[in-house]
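Other chains dropped; remaining ones untouched in position.
Chain naming follows the written order as A, B and C, and within any one chain the residues start at number 1.
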Amino acid sequence: MKTIVQLITPIITKELRQLDDVIELERPDLEVRHSLLDAGPASIESEFDEALSLPDTIKKAIEAEKNGANAIVIDCMGDPGLDACREVVSIPVLGPCQTSMHLASSLAHSFAFVTVLERIRPLIHCLVAKYGLEKSYKSFRAVDIPVLEIHANISKLTDALEQEVIKAVQVDGAEAIIFGCTGFLGCVDALRAGLHKHGIDVPIIDPIPVTVHMADCLVKSGLCHSKLTYPTPGQKKIVGYDMPGFSI
Amino acid sequence: MKTIVQLITPIITKELRQLDDVIELERPDLEVRHSLLDAGPASIESEFDEALSLPDTIKKAIEAEKNGANAIVIDCMGDPGLDACREVVSIPVLGPCQTSMHLASSLAHSFAFVTVLERIRPLIHCLVAKYGLEKSYKSFRAVDIPVLEIHANISKLTDALEQEVIKAVQVDGAEAIIFGCTGFLGCVDALRAGLHKHGIDVPIIDPIPVTVHMADCLVKSGLCHSKLTYPTPGQKKIVGYDMPGFSI
Amino acid sequence: MKTIVQLITPIITKELRQLDDVIELERPDLEVRHSLLDAGPASIESEFDEALSLPDTIKKAIEAEKNGANAIVIDCMGDPGLDACREVVSIPVLGPCQTSMHLASSLAHSFAFVTVLERIRPLIHCLVAKYGLEKSYKSFRAVDIPVLEIHANISKLTDALEQEVIKAVQVDGAEAIIFGCTGFLGCVDALRAGLHKHGIDVPIIDPIPVTVHMADCLVKSGLCHSKLTYPTPGQKKIVGYDMPGFSI
């Protein structure tokens, strides 16, 4: 049976993510679908941006389940809406940040985030605490390039990533690396090659591919999140949002 | 100088909170203002409800600062929008849950939440982790009355609270109690009287009054949240929400 | 490309595990291979048993890699030899206990182990600490049936599991369940059905299937454990064990 994984990119900017970017993750028994938001921010770089992405992300999750998806992956390292989406659907919903952190903690004793901007640090701090993985979180390093500019100059990005990974390993002592931005998709091979020239060989987690494969793993294992942790909301009056099945 | 504290109740239900409920907190040097949401849920009992309350809560916070408030208190024990509001304004923003937990940790070695519904437990779990206070969090107990029904029968509510507080103290070993719902405002005196009859004398934190006083304390001390933790967002394209000063 | 996952059962007892037990995990792009030990204990129920399983488990891992396996799964909830095997091979090695605990922590706020004997409790205690997941570990419950007897009476086992899961959820407050013995393979469907009759619906992690799928997920994502955490041993004199490539 084919697993259908719906990738929801919780922003409105087509230029940052399209189905084509992830279509190569498809396998004979894995189909990947993609949605962008109709309402929300251009990119996510703050708690404020995340807040504005939530209502429409939730709506897209409800629709994805209705349309036959077997699992949902939220395409942002802030995992925006992960808990709320898990409450409203009955198929696995995965956040790439949660998935990557647990994976890194399994493959190494410590990990570092390498991401776009210093201002993401507090967001990661909160997620590490929420997921209970403070012990493995070694450091945070930023390349200082805003999300909307990462595609403008890929080789500059890869060079900057290389410099920060080297510092994360050699100065901070990290034993695995997590890309702190899903927009880095596609950089990992060039980065690994560059690092090998410096004699550095650590796992580098490119969050979206592994989270999509992990979603498939959950579906094939018949597992979903706990309804004791994410109980389904009852219906109530809601003004300003149309949430089929939940608003009266 | 008079401190102006704006209480933002992040729901749309007038029956649950009006300025009259909190006007007695005013003092000669403290003015209390109040807002409800125009868009959002009828009550907050899930991550889903919280998600839908965020955009308009943020907007009300931006407006409150513009209208001269010196501090903002979010009137919900989920502290919805606390981080995002701190990013967008330059006056103290307080969440009653964060304030109550730090206060309880100062007054006792451990605390319990007593609140409306069992389904709130995971939300509190996340906040305890985020605020780093796992060591003091002893237990969670619910009276099993939905938010929209707590005002229907106050004496039934007080009796139920009394039963759960007794269990929290005698069975779970909690040394302080936090009301896990801001809708319990006004119950604390009757509850304390009832508990004294059972020989139980522990601090019971009614979150809204103490958080309003605490907001005044911060203003008088010239303190605000850190802009390194809550950096101000830049302007960017936003669809579906009008956020003066932040959306292009 | 087909992923080859080698399952190494770190005991000598054919009756407890054969390839037939796990062959149904194979998919068009996944092959499962199986080894038992030549030297070691009949079953694993103590640190002593684990110690005696290590040398031959490591040898089987070295052979598996040489014979073309793409990943290795150790078939015991004590994860015996996980670290040593990761040092000597360059393909992913997974322990079902580590994998299940990280997965349970992703799907719920807390988990309980339900396993064979009370005497396993200290072994699980050590693994929880080693993997840094104390915050999610809620409780441990045992059905009091030795490993070598679990296959003798499956319906008795399933009944006992059901009773302990109910206590783990209702008394201990666990929000997900992990089978603490890989010998419970095959019980999960009957158990879920029984629990549904009691209105209990929590994720129940049957470790071997999900760990095999997870091994495939790692291979497909191009990820392996960190060589900074698990550096390859140099060659040295070894008496009593033949470890190709490592003993002089």
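Throughout what follows, a contact is a pair of C-beta atoms (placed from the backbone, for glycine too) under 8 Å apart; a residue touches a chain by one contact, two chains touch by 3 or more.
Note that the structure is predicted; figures quoted are calculated from it, not measured.
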Number of identical chains forming the whole complex, with 3 shown: 6
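Following the convention adopted for this analysis, only the chains that are shown with their structure count from here on.
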Closest chain to the centre of mass proxy, which here is the mean CA position: A
Cα-centroid distance, chain A relative to chain B, in whole angstrom: 30
Intercentroid distance (Cα basis), chain C paired with chain B, Å: 44
For chain A, residues contacting two or more additional chains: 132, 228-229
Residues of chain C touching chain A in the complex: 27-29, 92, 94, 98-99, 102-103, 105-109, 131-133, 135-136, 169, 175-176, 201-203, 205-206, 209-210, 213-214, 216-218, 220-221, 223-229
Of chain A, residues touching chain B in the complex: 12-13, 37-43, 45-52, 54-56, 58, 81, 83-84, 86-88, 119, 122, 126, 129-130, 132, 148, 228-231, 233-234, 236-241, 243, 246
Chain C-facing residues of chain B, complex: 122, 125-126, 129, 134
